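Only a single protein chain was left out; the remaining protein chains are all shown in position.
Order of writing sets the labels: A, B and C. Residues in every chain begin at 1.
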Amino acid sequence: MTITGGIEMTLVSVLIVAAALIGIGLYGALSQQSFVMLMMGLELMLNGAILAIVGFWAFSLGGAPEGQLLAIIVMAVMAVEMAVGFALVVAVYRKRQADMTESLTELRH
Amino acid sequence: MIAATLYLLLALPPLVWAAAVFDRIGTGRGALLAGPLRNGAALLLRPVAPTEAPDRLNRLLAPGWYLALALVGLSVVPLAPGLVASDLSTGLVLWGACEALTVVVVFLHGWSPNAPFPLLGAYRYVAIALPAMLLSMFVLIGAALPAQSLSVGAVVEAQREVWNLVRQPLGLPLFMALGLALTLRGPFDYAGGAELAGGTSAEESGPALAAWRLARAAMLVAFSAMAATAFLGGYLGPVLPGPLWLLLKTLAVMAATVAAGRFFARMPPARMLTLLWVVLLPLSFANLALVGIEVLP
Amino acid sequence: MSLLASLARGAEIPVFAAIGAGGLAPVETLRRRPGLRLVDTPRHARVLLVAGEVDAAHATALERLHAQLARPRATVWWRAPRLFDRGEIADGDDPTGAIRRAAETDEPDQRPDLPPHPWEGIGPHGQGGMGMMGGTPYGRPMAMTAEDIRDGLALDAYRARFGPFLPMLPPGLALDLTLQGDVIVAAGVAAPPYPQGAESDAPGPCAARMLRLMGIGPRAARARGALAALPRGSGMRRRLAAWVDGARVDETPRPLPDALPGRDWTGAALWLASFAPSRLRAACLKPEAA
């Protein structure tokens, strides 16, 4: 027992934190009406994914660098997601003055 | 590690004061040495003016974060072989994170008072500072290439034979552009400036303003120490002890940065944006490519 | 605390200058005076210096400015008749003594400390608009999307009056601006600049004013380099070059409501500063005469 009440930094505890981030992110992505807030939910889920990847790398891969590589790829995915997401938001806003999900029930021109 | 932290904390106040003195030289006001202290004391005795519906927490904390980022950035600078406050294998990346967070903090400083000029300053600053930061990343990678390491200590050791300033002459001038942006001065002071009535600090007064100016001076010290380390060989030098060399080089970079801030005019932001993306960023690519060719075995 | 106070005793007095008619050139002489520091915003100031006559139409604006100085604060009227019954009067060429005396005093609020517009509390959400949009909470219209003239992304516009004592605008000039980001999309002149003496049309002070907006002092070598900071072929650059060479500039600007839209804030401030004060005043007065 330590000052943390027995909680230690193990693979299980790291993964539970990651699961919590993914759960909150999913809630946000589903519940938010604004596109920008929706993307925040996706980012939070990817945040959890990075944590899980780094956790697995640290505790179960024996230091093989591929785990870190995967985390870097996820970061690149985040950058791509945000750039394309914001570009689409701007494009849709120019076209329809819409920045909320309900105003885009159709993608037809 | 603890010793290095102590030395840094001891050296910072006099260096911050030196930065304020440099800022005063040539303004024709006299009282070079005592003036900054007196003005600071007078500011501390003034009240903090409220604004309408501000973000109180961020308004209160922004100067503190700015100062903290300066300290964290300073902590990766080695004072002598093996004498580093935070001995990371990725010191340069940590410095980069401090740069990025500085942009966030300046934005918060302008956003939190809920007033037009601070917000305009915050917006302008972000638009200019993000590409300036990008620039510094390429320049710092160039500094790290000969060392084959992201550790700041290794970057210094790789300069034993020849300083990076000689090996990659474009590096320091380009890095200075970032320094001007980080420390909100002269041609890169898009957060403030006379045309925005002080920009992000237009609504600040009293101790909050004093703290912001102190943090700005501390960031100048941190930037100068980093520039001296990455391009001027840090603690390396003959005869004198290492930390003294670092101190002298830091003071030299500080003086050069202040002078550059006085000499170059601030462009309208659109023109500066073009300059950054069309001229300075390609220059930093060229710098990186040259360094890469140079270190090819 | 007493150490701090004794240290602060030797500090420079931060002064915000509200410039009235004929006050521009005299205030320039204060810029390098030891013991004083002219600041860009009333929040940084200890003393409000009213330099030159401010007409009664701007009395309310001046009183609001007074309220923006944190207390303790003081007012000095320099070559200006009092508009409200506070502060010291300074005549002659040097107000330093009066400013020093004023810096020992404190003045209460000139205006009652009330919000300019109370919370309306109309409608389901209190702001008085339809649904969640619109309305005028606290007397200010809720921001609404409006046309953007630069790249057509129609986001919320910000409408406000800027002036008449803003340090980056010619003194007395009050503009009703609509801003998209920092780009001006519509402009109206609410009040023309004050008349200034002939000496403020001289090349030296004009160049110095413009260079100050660009963050540098008026040394010749720097001023030459500063030309490169302005867009090539622009009128601003041409006029600054003329001033730096010591030539007078007698161009009259286009009417402001036509010329300002499309410029960003910095460009607009520099453009306004690139005309001699008398010519700018003439351009602002002409539409009224017509």
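Quick note on the criterion: a contact is a pair of C-beta atoms (placed from the backbone, for glycine too) under 8 Å apart; a residue touches a chain by one contact, two chains touch by 3 or more.
Heads up, the rule we're going with is that contacts and distances are computed from a predicted model.
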{"item": "Missing subunit (named according to UniProt) among the choices \"Cytochrome c biogenesis heme-transporting ATPase CcmA\", \"(2Fe-2S)-binding protein\", \"NADH-quinone oxidoreductase subunit J\" or \"Oxidase\"", "value": "\"NADH-quinone oxidoreductase subunit J\""}
{"item": "Among shown chains, those touching the left-out chain", "value": "A, B, C"}
{"item": "Chain not shown: contacting residue from B:Leu83, B:Leu130 or B:Leu275", "value": "B:Leu130"}
{"item": "From B:Leu37, B:Ala68, B:Val104 or B:Leu244, residue that would touch the chain that is not displayed", "value": "B:Val104"}
{"item": "Missing-chain contacts mapped onto chain A", "value": "2-4, 7-9, 11-37, 39-41, 43-44, 47, 50-51, 54-55, 57-63, 65-66, 68-69, 71-73, 75-76, 78-80, 82-84, 86-91, 93-103, 105-106, 108-109"}
{"item": "Footprint left on chain C by the chain that the document does not show", "value": "125-127, 129-135, 137-138, 142-147, 151-156"}
{"item": "Where the missing chain touches chain B, by residue", "value": "53, 55, 88-90, 93-94, 96-97, 100-101, 103-104, 107-108, 111, 114, 123, 126, 130, 133, 150"}
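The rule is short, and it goes like this: only the chains that are shown with their structure count from here on.
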{"item": "Given chain A and chain B, the chains that contact each of them", "value": "C"}
{"item": "Most remote chain, CA-based centroid, reference being chain A", "value": "C"}
{"item": "Cα-centroid distance, chain B relative to chain C, in whole angstrom", "value": "30"}
{"item": "Centre distance in Å when chain A and chain C are each reduced to the mean of their C-alpha atoms", "value": "46"}
{"item": "Of chain C, residues touching chain A in the complex", "value": "145, 152-154"}
{"item": "Of chain B, residues touching chain C in the complex", "value": "28-31, 34-35, 37-39, 41-42, 44-49, 52, 116-117, 120, 123-124, 186-187, 189, 193-198, 202-206, 209, 261-271"}
{"item": "Chain C contact footprint on chain A (complex, rising order)", "value": "90, 93-94, 97"}
